[in-house]
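With one protein chain withheld, the remaining protein chains of the complex are depicted in position.
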Amino acid sequence: MPNKIRKIGVLTSGGDSPGMNAAIRSVVRTCAFHNIGCIGIYRGYQGMIEGDFKEMGPRTVNNIINKGGTILKSARSMEFKTPEGRKKAYDNLVKAEIDAFVVIGGDGSFTGALIFNSEFNFPVIGIPGTIDNDIFGTSHTLGYDTALNTVVEVIDKIRDTASSHNRLFLVEVMGRDAGHIALNAGIGAGAEEILIPEEDMGLDRLLDSLKKSKATGKSSSIVVIAEGDKIGKSVFELKDYVESNLPEYDVRVSVLGHMQRGGSPSCFDRVLASRLGVKAVESLLEGKSNLMAGIIADKITLTPLEQAIKGHSEIDRELLRVSDIVSI
Amino acid sequence: MPNKIRKIGVLTSGGDSPGMNAAIRSVVRTCAFHNIGCIGIYRGYQGMIEGDFKEMGPRTVNNIINKGGTILKSARSMEFKTPEGRKKAYDNLVKAEIDAFVVIGGDGSFTGALIFNSEFNFPVIGIPGTIDNDIFGTSHTLGYDTALNTVVEVIDKIRDTASSHNRLFLVEVMGRDAGHIALNAGIGAGAEEILIPEEDMGLDRLLDSLKKSKATGKSSSIVVIAEGDKIGKSVFELKDYVESNLPEYDVRVSVLGHMQRGGSPSCFDRVLASRLGVKAVESLLEGKSNLMAGIIADKITLTPLEQAIKGHSEIDRELLRVSDIVSI
Amino acid sequence: MPNKIRKIGVLTSGGDSPGMNAAIRSVVRTCAFHNIGCIGIYRGYQGMIEGDFKEMGPRTVNNIINKGGTILKSARSMEFKTPEGRKKAYDNLVKAEIDAFVVIGGDGSFTGALIFNSEFNFPVIGIPGTIDNDIFGTSHTLGYDTALNTVVEVIDKIRDTASSHNRLFLVEVMGRDAGHIALNAGIGAGAEEILIPEEDMGLDRLLDSLKKSKATGKSSSIVVIAEGDKIGKSVFELKDYVESNLPEYDVRVSVLGHMQRGGSPSCFDRVLASRLGVKAVESLLEGKSNLMAGIIADKITLTPLEQAIKGHSEIDRELLRVSDIVSI
Partner (left out) sequence: MPNKIRKIGVLTSGGDSPGMNAAIRSVVRTCAFHNIGCIGIYRGYQGMIEGDFKEMGPRTVNNIINKGGTILKSARSMEFKTPEGRKKAYDNLVKAEIDAFVVIGGDGSFTGALIFNSEFNFPVIGIPGTIDNDIFGTSHTLGYDTALNTVVEVIDKIRDTASSHNRLFLVEVMGRDAGHIALNAGIGAGAEEILIPEEDMGLDRLLDSLKKSKATGKSSSIVVIAEGDKIGKSVFELKDYVESNLPEYDVRVSVLGHMQRGGSPSCFDRVLASRLGVKAVESLLEGKSNLMAGIIADKITLTPLEQAIKGHSEIDRELLRVSDIVSI
């Protein structure tokens, strides 16, 4: 490990999320604040292997705090999974006189960073950037709050037409392994029921709930479904199932898809990104490594990357009860 | 036909669209302005058959100008397609002392109105309300401008993630028979190519265009596709086709669906709705019937409902050329 | 105090904020869930004095979760500050068989509740609803998160024109006694400097910072100023001061004003409102009183109303340092 950090690299890796640009801006400017250099590494680890680097200064990141996506681009790199690929990446970092890097991404990106560190003793700090909020060691990942707002805004529009026509909408949102988006956006959107990977509510309960809904005079309903729900049916199969069992319902499907990853970040995500960028750079300057900057109980914290990867970001089960109550 | 109009009914029928509430508000208040009664007819023609009526005054429609959907609800009515159904509807109108009605909807709703008028000589004026802009006799239908904004805002979000990952997105928008949304939102969203029902561009041209795109250094692309495009493949089949022919592309699909029908109306749609509501009521008061209030060349006009149904709202083919140029 | 709660009143009081409707919906539905009655009290304490009550059921609050403002209206009541006023209010509550109430509002509303409780031993739970986030015992008040997003979205627009013209904008945001909005929205909007009531940065530092800005090549700047900043000049006087001292700057002023109080609540505010509503009602049912439901470290908590009123919601001073760094 270099005795002194003089230049820091920054990259975004894995799926992009709103707030990544704000985090890049913060990393770049914190470097400038502490009078050290900053290098943007393009297209994640693949760009590290290809030496796709660019010097970044405070003015390079003007007017990006409010932009979705990532100006450094992102990519998944097969080559970085090989020792040869990582060796190339290391050589490039050395050649560019980069002494440490900040990686903004999710589990997979952190795993790559840990392996890289174990091989080359290269200092690295992670910043959790993914809309799924499925990373242990932080109550919020970058982009999650923005995605929640995107989802409720879209469901608000769907509700306009649902309630004009007395229809049931099945809305699929992102979340293969984690129900955070479905659960929170579902409550925020006033969903009748919410299906998440963490909880097998069963088809019977769903039908019961929809029957009761009609009985209590609800004229339209929204069911929010995480991609990885436990029902084991696609959202289109679920539509058929509901329609065949509850013919009184006119069911429509909406799969929100990638729009959930984009958009201008919310204020929360911008502030969080700014704070995490400062923490990441200053932690490197203090000689720390293999940690993730996160937020717990409104305070910026550091968690070992290893824990961040292995741990599981649990949903707040009290929210399931709140959902049951407020959707009565 | 009554010699004098003392009470006017208003209903929304067919698919809902943003601006319908603003039009209802305008109809109700124009009635109040001219000191005649106004009755809201719920759930379209079905509510007319069931006598689902409610008196409306200026304060009934407070704070709805900015709301999506329709407070009068909408429905499709099989029963109104039968003489018996229409007779029931007529009896209800007579009983409620309604002398004329304004129907806000699309082709199907206007056809119902014409048949009803031919049977009972009942005065009726139509207001075009559909996001598809597929009605002859008006350059803009209510909700169309709002839907265009909804679509470009969503594609802006998709572009954030597309350009972060150098991906190709196939985005399906509404428009079974008309390419207005795809063509205009496609240009507005900076789409690479636009597939519409009115024009068979052929698969070869699409592939050529995508190849050229890569060659000229475009790193990501959006293709906007109307539901009823001429390619004859579903958007998912198209993804497979592109990927097998252009393996350099990482293709994703997004089907925007019903969110396009909802949302707070744009200023344009609110003003248009206000103007059409005034025109519809005042036309009835002048003894007119069987006409649609619309806008042509920025002026409020009247078109015979029969023409509105039979005619076709052509796309502006110059826009195809503009799209080709600005997507270079 | 009644031995058993059979009917709960709910009111909104003081300045309105986004999320109040979501909280009303939650209170109403939690009552229904527990099979007790719920009465909406209109126009805050004034409506309590005038007996302006309406029974609320689960369907009364359909489709309001996403609406700004408060369907129960709000008002400030001089009469409630008198023992006679409060006696009238008490008599009305008794007559309506209301056994307890939930008040959604700020400091003033909670003070009224405490006095009322001390006189009549009437059970009451508070929910913090104000965009200013100036209430002790909760990290977030209802509406605060939404207001932050509103402010950054507006400043994003201002930045478009600021950077097109190389101008300096002084943007005044709400916050007479608390800098939460200015500090967080300032960081989120990428502000050059942030002036808040909690910190006297002095005019010299502001001028220095602006000079340095020009020197480092920033072409446009945003300064965010809380209403109650310590500078002791109005935002218009500040414009004159800056222009006379730094003639190289073309300075414009924007006072955001009441738009900050409105708008559809963010997902965060909707979920928080739902959780606080459940907690408030269930706390009353458990025999508790004189408490405020709030959120601390992401958990729903109860704080004595007396503390909530007397305590001060401190800003996070680390954010001042973050702002200095990321605005370099």
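Just so it is clear, A, B and C label the chains in written order, and each chain counts residues from 1 on its own.
Note that a contact is a pair of C-beta atoms (placed from the backbone, for glycine too) under 8 Å apart; a residue touches a chain by one contact, two chains touch by 3 or more.
Predicted, not measured: the structure shown is a model, and the values here were computed from it.
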item	value
Visible contact partners (per top-of-document touch definition) of the missing chain	B, C
Full-complex contact with the absent chain, from B:K81, B:K230, B:R252 or B:R275	B:R275
Selected residue (touches chain absent from view) among C:I115, C:I231 or C:V255	C:V255
Residue touching the undisplayed chain, where the options are C:F53, C:F169 or C:Y249	C:F169
Given C:D16, C:E193 or C:D229, the one touching the chain that is not displayed	C:D16
Omitted-chain contact residue, chosen from B:K7, B:R25, B:R86 or B:K239	B:R25
In chain C, positions touching the absent partner	12, 15-16, 18, 20, 67-70, 73-75, 150, 154, 156-166, 169, 219, 252-255, 257-263
Where the unshown chain meets chain B, residue by residue	25-26, 29-30, 32-33, 58-59, 62-63, 65-66, 139, 145, 148-149, 151-153, 156, 159, 163, 184-185, 187-190, 216-219, 264, 266-268, 270-271, 274-275, 277-278, 296-298, 300, 316, 318-319, 321-322, 324-328
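Methods note: only the chains that are shown with their structure count from here on.
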item	value
Category of the chain touch graph - line, ring, star, complete, other	line
Interchain centroid distance [CA atoms averaged], chain A/chain B, Å	35
Centre-of-Cα separation between chain C and chain B, whole angstrom	39
For chain B, residues contacting two or more additional chains	none
